[in-house]
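Yeah, one chain of the complex is gone here, protein chain that is, but the others are all in their spots.
In order of appearance the chains are A and B, and numbering begins at 1 in each one.
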C-alpha cells in the first residue's frame, strides 16, 4: 500500500498534456480533480458526462475540465480546459499528479521468509508477511503486510500484492500483476466423487497461472486446476469478489465485473466482458468479444461477439423485449378470454 | 474479538426489565435464552413467532419468554414471562446478560505500529496487526489481530475491527464503527480506459468514508472514490460479502443484506433496504425508503419508497404476478391455437 502525493499543475500545463485549449486564465493552478458537484477552491472540477451537468450551477471548483460538447452549458468556473474527452484527459492528469511511490525495498523485520525462498533485493516484503520454501519474488515487486505466499510460488517483476492476500503453493504470477487485499489464488477446486454415499475429494494438484498485467480485485477466489491449469490471460482485469473455478481459462484483456462466478473448465476468448453478478456454468466456450450482461446465467456456449442477458442467458435485446412483453401478459390473457366468450356467444347465437 | 460472560437473571428481574408479567414462580432463574425447540434446563425458552409453536410440546426449557398473542397455546414450561413482543424483550435481556468485555487497552508486543502512527492509550491493537505511518486509532477502539491499517487512516472512538481486516491508506472511519473479519475498506475501484486495445487503469485517488455507527459484515469490499469519495451513511448496516463500488453514497440507516453489489457512483437515499444478492447498476439514484428485493437487478432509478423485484427490477407485486402468469403461458398458447383452429373451421364451413 504505497502512498501517493499530489503535484500541483497550472491550466496551461494541463492543457498541453491533454491536447486541450484553455479558456480564461491559464495560470490558475489546481492540486486535485473533483466531480463537478463536489469541487472546492483549488480543485479542477470535472464534467465528462451530461448526467452531471446540474452540478455546474453553484460549482465551487477553481477551474473546470470539460468535454467539448458540454462546454457551452451555462454555469461553472470561468477558467477552464476544453478537451475532446474530459474523462480520458483526467486519466492523463491524474497519472502526472499522483506519482506512485513504491515501498522501500527490503524485507521487514516482522516478515517471515523461508531460508530457501528467494526475494530480489529490489523487492519489498511487508510486516507479518510469510513466504514459503522455494518461493521467488521478482525485482521491484511488493508483498503487502500479512500476506501468505505458499511454497514454490513464483511472483514476477513489479507486482503489487496488497495486504492479507493468500497465494497457494506452486501458483505463478507474471509481471506487473496487481492483487488486491484478501484475494486467494490457487485455491483447491470444488471436486468430489460419490463413493458409497460419501463425497470423496478429488485431489486438486494442478496449477494456477496469472499472466502479465492482470489486476485481481479484493477478496477474489481463483482455484487452481484439478489436473491441468487455471489461467488468467494477459491484461485481464477482475473486479472484487470474483470467483474463478478450476481449469478455467480467461482470455487476454477480458473484464470481469464484481461478484461474477465462472464454474470449472469453462474457456473465455479474448476481450470478453462479464457484467456484475453474472454466472457461467462449467465446461462452456465463451467466444471472443462476447458480452455477458449483469446477473446473466449462462448455461450454454456463447458465440464470439454475442451479447446476452437473463437466466438462461439469451440475446440481450430479445430478452429485454420478452421481459417487457411479460408485463403485458395479464392484458393478453384478458383479450383471449374476451375472444373465447365472443366465440361461445356466436355459437349459441348460431345455435338459435 | 472480546469475550462475553452471561449473567444469571430471575424471572422477576427479567419481567421488570421488559415490562412483562410473570406467570408461575418469579424466583426461577436462567442464564441463557434459547429457541423453544432447543432449550434445556436452566434456559429461558423463546417463543416469538407462531411458526415455531410446535416446539412448545416437549420443550425442555426451565421457563418461557412468550409474546402475549401466543401465550394461550398449549404446552411448554409453566413458569413464564408474557410480554407484548418476545423478540424485542429478548434483545433487552441479552444486553443485560452479555456485557461486552472490551480487550485490555494497549498495543500487543506482536503488533507492528509505525512510529508516526498515533494509537490512543485507551485503544487496543492485537497481535500481528500492522498500522501504517500517520494512522490514528481513537479512544476505546480495538484493532483485531492480523489487521492491516494503511498510512493515514483515521479510526474514531470505540470502533471494533475484528481480525484480518484491511483498511487502505487514507480511509476514514467515524465513531462506534464495527468492521467484521476480512472486510476490505478503501479498495481501488474498477476503472480503466481503453488505449490502443489495452485497459489502462484510471488512478483511484479518492477517499472512503465510513460514518458513525456503521456495521460492516465479514469479507465485504468497499472501494474508495476514483476522484471524490465513497460514503457509507450514519447508522447503516452491511451484511457479509457486500460489494460497494467507487463513489457510491449509501444514505443513513440503510440495510444491505448479504452478497449485494452496488456499482460505481450510485446514490442511495436514507433508509433504503436491499435484499440478499441484489445488484444495482452504476450512476443511478435510489430514493429514500426504497426496498430492493432479494436478487433484484436494478438498471434504472428507483423512486422513494418504491418496492421492486426481478431483472430488470420493476414493481414487486407486478413482477410476482407476471411470473405467476408466465407459468400459465403454455395454457394460453393452447387456447389461442384452439381459437385459430375453430376460426379456420368456421371459414371452411362458411366456404361450403
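Annotations
The working rule: a contact is a pair of C-beta atoms (placed from the backbone, for glycine too) under 8 Å apart; a residue touches a chain by one contact, two chains touch by 3 or more.
In this text, all values refer to a predicted model and were calculated from it rather than measured experimentally.
Here one chain is not drawn; of A:150, A:174 or A:271, the residue touching it is A:150.
In the complete assembly, the contact with the undisplayed chain comes from A:132, out of A:20, A:103 or A:132.
For the chain missing from the display, the contacting residue among A:187, A:210, A:232 or A:308 is A:187, taking the whole complex into account. Interface note: of B:17, B:53, B:73 or B:110, the residue touching the hidden chain in the full complex is B:110.
Seen across the whole complex, the unshown chain contacts chain A at 112, 128, 130, 132-133, 146-148, 150-152, 164, 166, 168-169, 182, 184, 187-188, 190, 192-193, 197-203, 205, 219, 221, 223, 227-229, 241, 243, 245, 247, 259, 261, 263, 277, 279, 281, 283, 295, 297, 299, 310-312, 314, 318, 321-323, 325-326, 328-329, 332, 335-336, 339, 342-343. On the side of chain B, the interface with the absent chain consists of residues 1, 3-4, 6, 32-35, 38, 46, 49, 51, 87-88, 90-91, 94-95, 97-98, 108, 110, 126-128, 144-146, 162-164, 180-182, 213, 215, 217-219, 235, 237, 239-241, 253, 255, 257-259, 276-277, 294-295, 309-310, 320, 323, 326-327, 329-330, 332-333, 336, 339-340, 343, using the contact rule stated above.
We take it that only the chains that are shown with their structure count from here on.
Between chain A and chain B, the centres computed from C-alpha atoms are 24 Å apart.
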